[in-house]
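Left out: one protein chain. Kept in place: all the others.
By letter and in written order, the chains are A and B; residue numbering begins at 1 in each of them.
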Amino acid sequence: MTRSAPLSRRTALKLAGAATLPLVHIRTAGAAGKLAVGFWDHWVPQGNEVMRSQVKAWADKNKVDVSLDFIASSGNKLLVTIAAEEQAATGHDILQFPTWEVQNHSGKLEPIDDVVGRLEAKYGKLDPYFEYLGKADGHWRAVPTSSGTQYKGPAARIDLFKQHCGIDLQAMYPAKPVHTPESDNWTYDTFLKAAEQCAKIGKPFGIGLGTTTDSVDTAGSICAAFGVQFVDAKGKITVNSDNTRHLLEYMKKLVPFLPKNVYSFDDATDNRMLIADQSALIYNPPSAWAVAVRDAPKVAEQCWHFSPTPLGPAGRFVPMLVFAWGVWSFSRNKSAAKDLLEFLMQRENVQARCSVVYGFDIPPFDSMLDFDIWNTAGPPVGTVYNYPLRPFHQATRWITAMPAPPQIAVQIYNQALPCNMIAKVTQGGQTPDQAIAWATSELESYVG
Amino acid sequence: MAEGTISITALPAARIPARRSPMRRWLGHRSTMGFLMALPLIAVVGGLVVYPGIYAIALSLMDRRMTHFVGLHNFARLLERNTFQLVIFQSCLFAITAVVLKAIIGFALAHLMHNIPTRKQRAFRGFLLIPWVIPLALSTLVWWWLFDPSYSAFNWALNKIGLASVPWLGQPWWARFCMIWVNTWFGTPFFMIMYLAALKSVPEQLYEAAAIDGASAIQKLYLVTLPMLRNVISITVLFSLIVTFANFDIVRILTNGGPLNTTHMFATYAFQIGIQSGDIPLGAAVSLFMLPILAIASYFILRGITQRSKDAY
Partner (left out) sequence: MSTASAIAAAPPSARRRHASLARQRRWALWGSYAALAVFILMFLVPPFYMLMTSLKSSAEISAQTGNPWIVHHPTLQNFIYLIHYPPFRRYFWNSVWVTACVVTVSMVISVLAAFSLARIKFWGSNTLATGVFLTYLIPESLLFIPLFQVLGALGLINSAACLVLVFPTLAVPFCTWIMIGYFSSIPKELDEAALIDGASWMQILLKIFIPVAFPGIIAATIFAFTISWGDFLYPLAYLYTANQMTLTVGIISDLIRGDVFEWGKIMAAALMAAAPPVLVYAFLMDYYVAGLTAGATKG
């Protein structure tokens, strides 16, 4: 009998009301040196607290003087800190690096193959996605972690899909380890039809074509599903292809069913649409649902998460955002730093952290997908069961612009090239060929 | 010590003071006094601006990996990019329009305030200062919320009176308009208090003399007010131009450069390709692009002010 840990309203109220403990340094008796650690400030305060206690436990046992800071990503603080510390060659020993930052700063990151090797030996090999973002010059430069790592797949309304699209989300992706025939039917054609039906009832899909990461991730996954490649692994520009034309034709059909303001979407627009009962489907991790539990319970109990995006001609590609922990090469206590990271990535510690964040955090190892939190989080119970990608989903972890060389890919990503290319056709009225020509010239300036 | 003045009464020979040591003589020099008084300024600017500034300029002349010196190659690369050409256009449009609007509205407000009795001014002054006083990072969030596609209170009001919702940040020209509007809202109070201070220091006699000569209100403005305020106008406009060109918060929070890169400015584009995409030298090149032009403009404007101050006396 599984222990039930539903996301009660009272627990959810803690989400906002929890007085975050003063974010002061932990000072422990340090005989084995000092360590300055900067982790991402989790939007769930309890996540930070569990992390803090784990770090303290390690520090006490190993007699290391650890100072732990939680650095927010809001206001780009984390990015600014990383950039400044790399230039100044001074600062923390360990920092948490979002998505592309490991590749951006690989030159100053200490190789960490030993730690990753041991973790892989214990918990299974890591997906090529993590290698693409985490390995440079043949060495792992950071350890992918669970804290903040998320999928940006669909989160949709059970009632609206059942009534107006004739799709039973809970039958398509039940909270059970079973591959259903309905999920094979979850293709881009079905997607288009459902988008039309939801637009008709005034609750369109909340998918953006703006400049922020949510929009770029979504666009990238659709592009990949259609077999669109911007730049290949060798650096050759390959955007001019029939797949791209096919994609642009599809988007011409889809965009009319999306909200009018789709080009000015930011990362939280879709959250707000879902919570305000204005959208039937968004691409988002469970953060929107968690806020809805507090502010709009009627909406929340109809939310169902399933990361597998629709099946396209080239397959199923799910946008993922990974955080990785890296050690600066100018750190003065690298062995302690590596030891701490390995400790924090042990199964029991990962599980303790994942359990308090409503299932938001995704461990990078498939063997860790059996944590209880995804079975029990609710209401509705089982809503996040299909949020972590599981082998039977037959989907691929993806980041926009893969497999281009990372320093080109990061520009494609940050400049929102896929979104802009699509917008040139759907908003700017250009033909697919014109848009592809524009994209090619942009890519030439990134490659050149 | 009244050094530096020539005493009218001749000193009797017997009262010539004993020779001081070179150090004391140097300290006694008027110019040394001046130098010492300016020393804190030199220290602050030298250590915290000049040194990092040279570092920043050097950064912009390096390649991505920061190993080789590539001269002006970064700038050349940038000029080829269509997006960067848009950035130049947008930055100039934004900065010049916003500064002109701020100066005109600020000037008008200062005049209006000047007209009403001093006692009554306090409330008006207080209220009109508020936009400038709320930290920009926070007030921009409020504007963003007001422009938000689904929650815009402006659109709600427009809908109530029967007009269609406006895609404030979703369409290029609307987005540009919003940014100029927010910047003007924020910056006008600054111009207002600068001009008010200057207006108050224009001697009343000049206006009365002009009135006796039969000057109309507009002529008074043109012949008395503007010339007296020339220095203040020059310096506030110059300062505001420099700062508005470098604006980061408003663009970043409202539009992040979108839609379709039509609201990118130097600072946000530099952030995107520098810090976010890991090519800091290229980002530095973007940030410093306007430096030569603004430097030349500053030099001429400041020289003009200094000359006018000297000519007056």
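The rule we apply is simple: contacts are C-beta pairs under 8 Å (C-beta built on N, C-alpha and C of every residue); 3 or more make two chains touch, one makes a residue touch a chain.
Please read these numbers as outputs of a predicted model, since none were measured by experiment.
Q: From the listed residues B:72, B:104 or B:153, report the one that touches the chain absent from this view.
A: Per the contact definition at the top, the residue touching the missing chain is B:153.
Q: Out of A:81, A:106, A:211 or A:333, which is the one that touches the chain we can't see?
A: Within the whole complex, the residue contacting the unshown chain is A:81.
Q: Tell me which stretches of chain A touch the chain missing from the display.
A: 16-17, 19-20, 22-25, 38, 41-44, 69, 71-77, 80-81, 83-85, 87-91, 214, 267-268, 271-272, 275-276, 278, 284, 287-288, 290-292, 294-296
Q: Mind pulling the chain B residues that touch the left-out chain?
A: Considering the whole complex, chain B reaches the absent chain at 1-2, 4-5, 30-35, 37-38, 40-42, 44-45, 47-53, 55-57, 59, 105, 108-109, 112-113, 115-116, 118, 121-122, 124-139, 141-143, 145-146, 150-151, 153, 156-157, 185, 188-190, 193-194, 197, 200-201, 203-205, 208, 231-232, 235, 238-239, 242-243, 246, 248-249, 266-267, 270-271, 280, 283-284, 287-288, 290-291, 294-295, 298-299, 302-303, 305-306, 309, 312-313.
Here is the rule we go by: only the chains that are shown with their structure count from here on.
Q: Using the touch rule from the top, collect the residues of chain A that touch chain B in their complex.
A: 75-76, 79-80, 83, 87, 100-101, 103-105, 107, 210-212, 259-266, 269, 272-273, 276, 278, 407, 410-411, 414-416, 420, 423-424, 427-428, 438, 441-442, 445, 448
Q: Using the touch definition up top, name the residues of chain B that touch chain A in the complex.
A: Checking each residue of chain B against chain A gives 64-65, 77, 80-83, 137, 148-151, 167-171, 175, 252, 255-261, 271-280.
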